[in-house]
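With one protein chain removed, the remaining protein chains of the complex are shown where they sit.
In this document, chain identifiers A, B and C correspond to the written order of the chains, with residue numbering beginning at 1 in each.
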Amino acid sequence: MEIKVLFFASCRDLVGKSQTSITMSDGASVSDLLARLAADHPRFTEMEASLMVSVNQAYVDRSQPLQDGDEAALIPPVSGGAAAGGVATGESRGGRSHVR
Amino acid sequence: MEIKVLFFASCRDLVGKSQTSITMSDGASVSDLLARLAADHPRFTEMEASLMVSVNQAYVDRSQPLQDGDEAALIPPVSGGAAAGGVATGESRGGRSHVR
Amino acid sequence: MSADLYRIQGEAIQPDALHDTVLRESDGAVATFAGVVRNQSQGRRTRYLVYDAYREMAEMKMAEIGGEVKEKWEVDRVGMLHRVGRLEIGETSVLIAISAPHRKAALEACHYAIDRLKETVPIWKKEVWTDGEEWIEGDPSASQQSKK
Partner (left out) sequence: MSADLYRIQGEAIQPDALHDTVLRESDGAVATFAGVVRNQSQGRRTRYLVYDAYREMAEMKMAEIGGEVKEKWEVDRVGMLHRVGRLEIGETSVLIAISAPHRKAALEACHYAIDRLKETVPIWKKEVWTDGEEWIEGDPSASQQSKK
């Protein structure tokens, strides 16, 4: 069966392309797909643990079985953003006059 | 002494003007000013308890002494808005005198 | 140049009126709140609203709230506009925008600022319906009737 695989961000840089098509044997799972990618791209192994995987645009477990025509994507951790820095730290801000 | 008095919202409708100038005797307080207004506008009495008073643009207590040239304002409850789950207004309208 | 801004105005408020005002290059977040005239209140159909303000004091109280916000959160700039006069359905009555390096401070500060504004800033709203009008003073659900 044919699986379309998408790569993003650091994962795309590592693999050197944004997508590929991989032929897997029937009954293969996401784990099998990841093993295949690690075989083709040795440095893939070091980032694998941090990746999420989606199949047909839904996050899935590694055990998820694949089907012919599936679109799998390797999803590095999303940026998360810096929500931090909420409450003002110790510095005194009280004396400042307002520019109007 | 001369006190400038401003009226807003329902209070302005009741008094029938947006501002006036009132001559008070020296040593008069906000309470004295309110009593004078109640004498001139009988219906003023029924809304008086709900009013905040500011002098020179700072909320004050009824006991606040007035001085010549002061600008007093009668401030009906502000609309509060519908936050749905409403924020208590007591804390902020406690007659604090704000100094800038 | 961006700066804090606290203003009562008769002119229409555009929803992006404060974005550039508060944004500086060190900011990663701008939280904005727009209060808008809705078409009904307590089940009664609104024709339009009239806002009245004690202008000088209102601007001073808004600046005070800006000061409180800056003491409580690591925010950059604060902007607050409030409209007065007659407002139609869908028009913006109040706009607050707060910039900050990070989103949490901007969002929390914006929420705090609009709550405080509604509590302490001397601005009043009159609702006008087809069959009457009323100054909305204090908690709307417990407001005294002063229909004409």
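We adopt the following convention: contacts are C-beta pairs under 8 Å (C-beta built on N, C-alpha and C of every residue); 3 or more make two chains touch, one makes a residue touch a chain.
Source: prediction; values computed, not measured.
Peer 1: So which bits of subunit C touch the chain we can't see?
Peer 2: Residues touching the hidden chain, for subunit C, are 14-16, 19, 23, 25-40, 89-90, 101, 103, 106-108, 110-111, 114.
Peer 1: Please give every residue of subunit A in contact with the chain that is not shown.
Peer 2: Residues of subunit A in touch with the missing chain: 6, 8-10, 12-13, 50, 54, 57, 73, 75-83.
We adopt the following convention: only the chains that are shown with their structure count from here on.
Peer 1: Could you put a whole-Å number on the gap between the CA centroids of subunit B and subunit C?
Peer 2: 23
Peer 1: In angstrom, rounded to a whole number, how far apart do the mean CA points of subunit A and subunit B lie?
Peer 2: 62
Peer 1: Which residues belonging to subunit B are in contact with no fewer than two other chains?
Peer 2: There are none in subunit B.
Peer 1: What positions in subunit C touch 2 or more of the other chains?
Peer 2: In subunit C, no residue touches at least two other chains, as defined above.
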